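Take a look at this one; I'll ask things after.
One protein chain is absent from this view; the other protein chains keep their places.
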Amino acid sequence: MRTLLRILAGLVLLGLVTGLVIFFGFTGAGPVPPASRDLEALDEEAEAEMYALGEYVAKAGDCAACHESEDGLSFAGGTPMETPMGTVYGTNITPSETNGIGNYTADDMYRAMVYGIAPGERRLYPAMPYTSYHAVSRADIDALYVYLMAQDPVEKPNRPAEMVFPFNLRPLIAFWNLIYRPDPPEDPGPGLSGGEDLAEDRRGPYLVDVLGHCGECHTPRNLAFAKTDDHLGGTVIEGAVAPDITPQGLARRGWTRENLGQFLSTGLSPQGVMTFRMFPVLSHSTKYLPARDIEAVATYLAEDMPDPASPPSEPAAVDAHPEGHGLYMGLCAGCHGSEGEGQPFGSVAMVGNTTLMLDNPLNLQRVIREGIPARSLSGHLRMQEMPAFEATLEDSELEALTEYLRDRWGVGAM
Amino acid sequence: MDQFSRRGFLKAGASAAAICVTPLNEALAGLQNERQFQSPGWREDGKVRFRQDGIPKVTGEKVFAVDIRARDMPDWPDEQSHAFFIRVPRADRVFEGVTLDPLGEALQPDVMITDETLRRDGVEMVEADFYGAFFLAAGEVPTYLGQPVAVLIYHDYGRFRAAKSRLRFNEDALVWGDAAEPPERTPYGATRYVRIGGDTRDAEDRFSPLKNAPIFAEFTDGKPDWPSPDRNGEAGAKAMALAGDLRAELDDPPEGWKVYRRSYRSQYVDPAALEPDNGNAWYDSANGTLHVVTGTQSPWTNADHIEKMVSASRFELDELRFHPGYTVGYGQKEHHVFPYYVAMTALYGDGRPVRLALDRWEHFQSALKRHPFDTDITLAVDRETGEFRSLAADQRADGGGVKNFSPSVGQVSATALQSVYYLPKSDLAVQVDASRAPTAGSMRGYGTLQSMVAMELLVDEVAEDLGRDPIELRRINVFHSGDKNTQGAIPGGALRADEMLEAAAADPIWTERAERKKAFEAENPGYRYGVGFSCVQKDYGTGAEAALVQLELSPEGHLHMRHVASEIGCGATTSQMLMTEPHLGKPADSVDFAVTDWPSLPLEANDEPYTMSQETQDGFAENPRWVPRITSPRSASNSAYYFTHATTEAARLLFELGLWKAALSFWQEGIGGGQAGPLHVRREEAEWRDGHLVAGGLNPLPLEDLARRAHERGYITGVTVHTFNRWAWARAEFEVEGTRFEAPIDALSVRWGEGAGDDKRSAMTEGGYAFQPRRRVDYPPVQRNNAAVTYYAPCATLVELSVNPGSGEVRVLNHRSWLECGRQIVPELVSGQLQGGIAMGIGHALYEEMPLYEDGPGNGTWNFNRYRLPRAEDVAVWAQSATVLDPLSPTDPPKGIAEVVMIPVVAAIGNAVHHAIGHRFHRTPITPERIKEVTA
Partner (left out) sequence: MSALMTVSMTINGTETEPVEVPEDLMLLEFLQEYLNLTGTRYGCGQGVCRACAVIHDGPRGPRALPACITGVAWANGRAFRTVEGHAERDDEVNVTAITPVQQAFLDHFSFQCSFCTPGFVSAAQALVERLEVDPVPVEDVEDVVLAALNENICRCTGYVRYLEATRDVILATPGLTTGVERAEES
């Protein structure tokens, strides 16, 4: 952290002069393509069509996961996003003229989404995933615009970002943009608005890398907090592991294409349940994707995937970790089963559980410590509460339990 | 016929076994040589301080059947065996049999019972048409999901739990054959209620179910064959012709009518009684005695059927000892099949008591459910006046795999659809289908929740469309005392829904709703606020309510009660103990509840109260020991009114026939007629004050003195009465000690005190009592069955809620209810029922739902994790309020209210959600997903 600060601070000082030139010359919004249609002159049918499409773009783009309020009002803003440089809060994107985006034009929205430049040349923090959205089609953004502008305005003021110096100086984002912001592709394709024209082979990447912006969490970042080339290779973000979801990483942990589809559309698969920041992704986005798009996403993620590994299991761990095994029997087996078999739709199985197979035990330890509230996944799937064991387990016990679990059914048994 | 001949062969000349039913708490108390007495401090200043069953319940005593292990039961062996079911979680292929291979050698059961076992031993379900057969036979396609195929018995707990855990959530023990469709099933019933009123409200009906008949359809290829319309034909044909006219008129309405057609859907619900279905039973083959402990709302029926079932089998049965525990059901344990499995399993226990207790997954898989209904309503309204002119409805319900009460749930639903409104004419048709879903039964509300919620949602929509205030439209159409219901019957007593409408219309929640909405939404940006209202009235009772009560005074004045009432949580045992007070000056000192052996009043019944002809009834009624039914099932709603009537009559007769004579004997002692001589003493003037009888300025007499005197002189000191109600009370004339009198009871026996002479003593031949044959009896005519219902209790609820359009969550902020229940026996129990009913209604409106079939509870994977029950935070626990209307007179009978209380809140929530977000949901529950579909 300190190194990072030093490097970046140095950059700021050294580049001050050249920076000004670049700032005014190169890092604003790029070209804005013409609107896909005249949004002022939509008849009722066209408006309804664009609204429906826009709703789908909003879901596939998972706007609500970051722009919802703390209490779940879809676009009212307030969701905190923690970065090493401070906390950014999702903004109000309801059409409130005072607090939201009521004064935006469709061009404004395009610039914000694709270039990270809000009206008034205000630079957005790259927590807004414009480096992913840069390839969203204009038609999709127009549809999204129609949809968002038709929402009820919510008069909820935005909460300012709480960044540490010097990252609280927004203009400096210009330099980050200069280095890390890709230009929009020559031909972003038809997007979801294109319907059948968005070919199967482009549909998966468009949903995963562009609208779904999966890499924003799953791709490791460099010191400047920009995504590296290790696409979807897994990293720690906001205090939790966003796992490796490359075909190799998935196969190693026993995922199949079918399981991926099931996981994304229902929130639950033999590998486990949506937790941490994947839960909002399910709630606002993936569970609404139609079968065809789930298929496209799963196919893309599983492209050239090796044969999936069988669920690891090492019975010898029972004797090797008497304390951990005892804690498991006493505190976990009631729901997760004495043989780790779980209970259908209520408690995930330990056998085959993806979290146990991650190299980093962070997610496992956090789930045990903090628990997971009871919540609805999709349809009639609703998981019971996983109790928090923070007040029950000593640190050494947590360690023993974690080691046992990972050696019994996880990374230690692979 | 087959069964008959086999039984004749096996049990030639055998008479029925003795049945002894003792409530569990008494069976256990017997262990401590104690009877159930009033708890110390139970009453203070004439008011009940806590439930009579309160202390054992709050200290964790064994009160439920589920609490019982073999060693708890006096006389039982200590060793407890355990059993569990194997069921089919699917119904799409041929079941070939059970394999125990997956259990390995170590976990093989000590006994396995399958259809084959039962065939061999001649054990058959009694009334299998109603309950279903015990087991699916190998080689057959399952009829429904969750159908049982075997029970495994283990003689030790360790192997039991390991085996059960091994077979849980999998099909490893099931051998499957070819893919197949579940068998085609004939619907359980279709009924139609046509009423065409006269020219005015009080004119005679042109046609009505009560005056003429309800119409029952037969089925061909699963379709109802309604009679062919014929204006001049039989009742059925005529009804169809009139229904045709009514429908045609709705299709082509007169000028000035507006016709609304809407479709509503209610969901499949688990009553979720927290005590899962369970029982524990011991078959003592050496003595031919079967002991059964179980949780049930129908103990008498259970005991009767178990006796028949075992007696017809190869197992000897001389005595059945049946012990119902305190329980809870909301209808889930009313005529449920479970007690028969408990009894049957015990026959195979190798002489050991066997416990069969479901876990929650199994309870979801097999316990009775609430019927889901599709309800299409067509309502014609006068545009100018807002008056309802004509109503047609078509309802379809899914009854699941076994018939149970499905036909009558459909009928009760249809006859309740009118809610609190008067309809000049109506045609209400309902059909309940058989399906592969786990069986639906008689859950709290009995079909009326489904139909009245639909009507109440529609009325709000009509009001909005006509530009009228929803409560005002209700007041225009409200049913008045003396009006006829959709069956053509005039309900009993004053109907007071109109008072509730008036009160609600003036309530600030209603009058200020626009301002409150504005203020709330300004204060909570993004949220939507709404207020909704609904008012319904629910019938209570079954149309064949029978009860037995015995009251007896000792020479010391100790009052003992024996009663058919049992405790299902609603407080019936508390309230019945109190009901003797007006006539006898104090509550019962000790009681036996859930009594089903009545040596003091032996009676006979054909138990066909709904279906026998008038001729049959008249014939049977000649026999003074005959009654239409001995006793009816337990529900929270029937106890307050029907049981209270029986208790009150017993207390009144004990007073009039016995204590009053004793009182006069004191007052008239001495020359010149004693102290009463100069005065004119009337029985009507007598009343109890502080345990003393007072009348006309005479010396107050303590009950103890009266009891002692009655015993000394051989006056009547004990009575047993039987009562029967078919939407009206049976009345009979008796002659006791030379005095003729009439009473609203249909059988009576009396006991004279210790000083009775030999003639009286020799007459007391039955359980120490002397039967008093009735001289004459008036049973309500069987035609009265067509009334369907005549006793109503109304309830209204206003709801304030907010909707989060983003998450779709609905938050109930406040609710306010009005209830009319006649005279309250224990106000705390009434308000507890109301609060609990509202919570259950909130669950129905917002959370509770299951798919019917493959993804539903029949697959064995449902539990509370995904069946969301309302919690404290969901019911506006600190904000809610309620008003119970004052009775019209001190003699208003108490009414059954436990069902009605859960209904208005459901529609009120639907109407409030509309006020909040402008969308009318026509189906429940209104889940976050469904809200999001319209708000996103």
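So that you can tell them apart, the chains are marked A and B in the order they are listed, and the count of residues begins at 1 in each.
Following the convention adopted for this analysis, contacts are C-beta pairs under 8 Å (C-beta built on N, C-alpha and C of every residue); 3 or more make two chains touch, one makes a residue touch a chain.
What you are looking at is a predicted structure, and each value in this text was computed from that prediction instead of being measured.
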{"item": "Selected from A:163, A:251, A:333 or A:414 as touching the chain missing from the view", "value": "A:333"}
{"item": "Sole contact to the chain not displayed, among B:829, B:852 or B:884", "value": "B:829"}
{"item": "Omitted-chain contact residue, chosen from B:194, B:272 or B:489", "value": "B:272"}
{"item": "Absent-chain contact - pick from B:417, B:840, B:884 or B:926", "value": "B:840"}
{"item": "Contacts of chain A with the absent chain, listed as residue ranges", "value": "326-327, 329-331, 333-335, 338, 343, 346-347, 374, 384-385, 387, 391"}
{"item": "Chain not shown, touching residues in chain B", "value": "49-51, 53-55, 57-64, 66-69, 71-72, 106-107, 157-159, 161-162, 272-276, 326-328, 330, 357, 359-361, 568-571, 826, 828-829, 832-840, 863-865, 869, 871-873, 875, 877-878, 880"}
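We take it that only the chains that are shown with their structure count from here on.
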{"item": "Rounded Å distance between chain A and chain B, as computed from the means of their C-alpha atoms", "value": "52"}
{"item": "Chain A - residues contacting chain B, complex", "value": "55, 64, 68-69, 71-76, 94, 152, 154-156, 338, 343-346, 374, 376, 380-384"}
{"item": "Residues on chain B engaged by chain A in the complex (per definition of touch)", "value": "165, 169, 525-527, 804-807, 809, 849-851, 855, 861, 863-866, 868, 928-929, 936"}
